[in-house]
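In this view, the complex is presented without one of its protein chains, the others remaining in place.
Labels run A and B following the written order; every chain starts at residue 1.
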Amino acid sequence: MEKEMNVTDNDNFDTMADQELIVLRKTISVDQKFATGPVMGKFLTALKDKRILAIQCPECGRLQSPPREMCAICRVRNREWVEIGPRGEMRMMEYCYYSSPDPLTGESRETPYGAIGILLDGCQKEEVFWHLLRPEHLEMVEMGIVMGDRVTRGTRLRPVWAQERSGSIDDIKYFEIDE
Amino acid sequence: MTRNVSICAMAQIKNQPAIWQHRFQGMLMECFESIMEQTQVTFDMDTGLRNVVTCSDDVFDARTISDAAVTDVVGAHFRGEEKVAQDGISALGYAMACILSGHDDLILVMGHCKESQSESRNMCTNLSFDPFYSRPLGLDYLNAAAFQARAYMEETGLTDAHLADIVVRSRQNGAHTRHARENEQVTAKEVMASPLVADPIRQMHHYPVTDWAVGFLLCCEERAHEFTDNPVRLTGFGSCMDSYFLGDRDLTAHFALKKACARAYTMAGITDPEKELDLVELNDACAYQLPLWAEGIGITGKARGPKWMEAGGMDKHHVNLSGGMLNGNPLMLGGLARAAYGFTQLQGTAGINQVTGLQRALAHGTTGAAGQHHAVLILEK
Partner (left out) sequence: MGFKKKNRHVGIVGIGETKFSSHREDVNQPEMIHEAVKDALEDAGLTMDDIDCVVHGNMELFEMVHQPDLWHTLGTGARGKDAFRLTTGGTTGGTLVGAADNLVAAGMYDTVLAIGFEKLQEGHTTGGITNMADPLWARKLQSGALTDSAAVKAIAEFGPDRAKKAAMLYRIIMDKHACLNPNSHRAFGLDWDQMADLMENSPPLIGDLRLIHMCSQSDGACAMILSSEEKAKQQCDHPVWIRDHITIHREETLNLCVNHYPNETTHRFAARHLYERNGITDPLDYFDVFEMYDPSAWWGADWIRDFFLLEGDAHYRLIEEKEIMRGGKMPINPSGGVLAANPIGATAMVRVAEAAKQVRGNAGPHQIPGTVNHAIASSFGGTMWTILIMLEKELNW
């Protein structure tokens, strides 16, 4: 599919015909200590108790989960918390065939996998929650679609919690069909 | 030029060794909320803020497109946002241009840096060097500064005792500055006993790891009254890049700083900086840089730094009454911290160290190893 250009065939690169070109290969790593802050921290702590929290904008009322300090639309600080889900309806799926690396670990992800948007119970419109689908269920789910008045319902999903939970995204292993 | 630019408001959090309890988004939010409260500025597409200039760095944030993480907390959702990824004084210089061009009346400038997030700031600055030669040699901003410090001490006779005096004074002044990092007061003897981190630079000669965020509201002069009774004008800006390889530079020659100043002075109509600057804030990441940059901006002569210090030059010219970067501001924001302090002085709200009768201040910022890039901003009442 991809036609690779041959460097030596190109008129623009005419000076290096006889020279060995050396490429230095380095893995660069600087350890980081990411703060969660009080807002993300409260959300992550709740995951340990198998609860999913959203933060609510005091002006427009929209829910955000994972939560953020401010509502970007209203430019005000979010203060109120609401528990959402943990069950919901699939609204979006990225069916990923491309094996991309996880930049936090450097490891390639196993393919195929489904990165999904779930409208957790208690949420509406664009308030979807981003996580992964149980790989065995990739071919068995439908995504719900809203186009103006046209609404189709997506597959009901529930979280599968990790045995050991530390307050991280990995506390939810993935979402699976809720039947 | 047909317009003038004013700073109408500034908001900052306290400089701290490690703001472990907040994401950098939370740090910026406090500054943003303060500016909104002080000025009641809106984001109306006709009369309000249409554009935000941010300052941060991908390597220090460990995030590609570090400004993508802060769009919400700087108010830039469905507005413009442009990130200046060098010392923040350039963000103020660029924001000036946005207003002088006629493109915008108002610009919000927001900067953040969390030095405590990385295991080592020196590992970060090592990445600014070319991967083939200088980086494997282990160069970073600290040991590059050590070369410059040694060259400057050789040239001028600056001693370990001079450097100790700068550190003692910096910490005394820092203790009088609101939002400055809280450091222990030290004696000259203690400074001279602090361990060498890159000979001749001792630990206390080098600014401590610091987290900070700051915001400024800039406005065209004719609308400044809508947001403040006490604006501070920006009347000059200039910057200059020097050569990359340290060996290609004369490390004490002030090539870039002199050119940056010449442009800023011309724009502000300054002919004699020694007489016309009432307050000077220099970006001294290391103690030796205070007299070195003082020479560069022309408030003392070439190689006269130590003599100038001995004659009381630092206090006479009101240099780094904030404590300077040496007291603790993060990289990227050293210049913004200088401008922030100049602003409080010109507003007359600097507290114990307030200078009376101030008309004009210089704020300086520098990016890169041993001052490869310099930028200066002139602020006036």
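What we mean here is this: a contact is a pair of C-beta atoms (placed from the backbone, for glycine too) under 8 Å apart; a residue touches a chain by one contact, two chains touch by 3 or more.
Predicted, not measured: the structure shown is a model, and the values here were computed from it.
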| item | value |
| --- | --- |
| Omitted chain's touching partners, listed by label | A, B |
| Absent-chain contact - pick from B:A11, B:V41, B:A76 or B:V191 | B:A76 |
| Which residue of B:Q185, B:S243 or B:T349 touches the chain not shown here | B:S243 |
| Footprint left on subunit A by the chain that the document does not show | 1-5, 7, 10, 12-13, 15-16, 21, 23, 28, 32, 34, 36, 40, 44, 64, 66, 68, 72-73, 91-98, 100-104, 109, 115-117, 125-132, 143, 145-148, 168-170 |
| Subunit B, residues in touch with the chain not shown (by the definition above) | 1-3, 45-47, 51, 57-59, 62-65, 67-69, 71-72, 76-86, 90, 93-94, 96-103, 105, 124-125, 127-132, 223, 237-244, 255-256, 259-260, 263, 267, 367-369, 372-373 |
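The definition used in the following text is that only the chains that are shown with their structure count from here on.
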| item | value |
| --- | --- |
| Chain centre separation in whole Å, for subunit B relative to subunit A (CA means) | 37 |
| For the subunit B and subunit A complex, residues of the former touching the latter | 19-23, 25-26, 29, 32-33, 36, 43, 59, 62, 71-73, 75, 77, 114, 116-120, 123-124, 127, 131-132 |
| Parts of subunit A lying in touch with subunit B, wherever the complex brings them together | 24, 26, 28, 30-40, 68-73, 75, 77 |
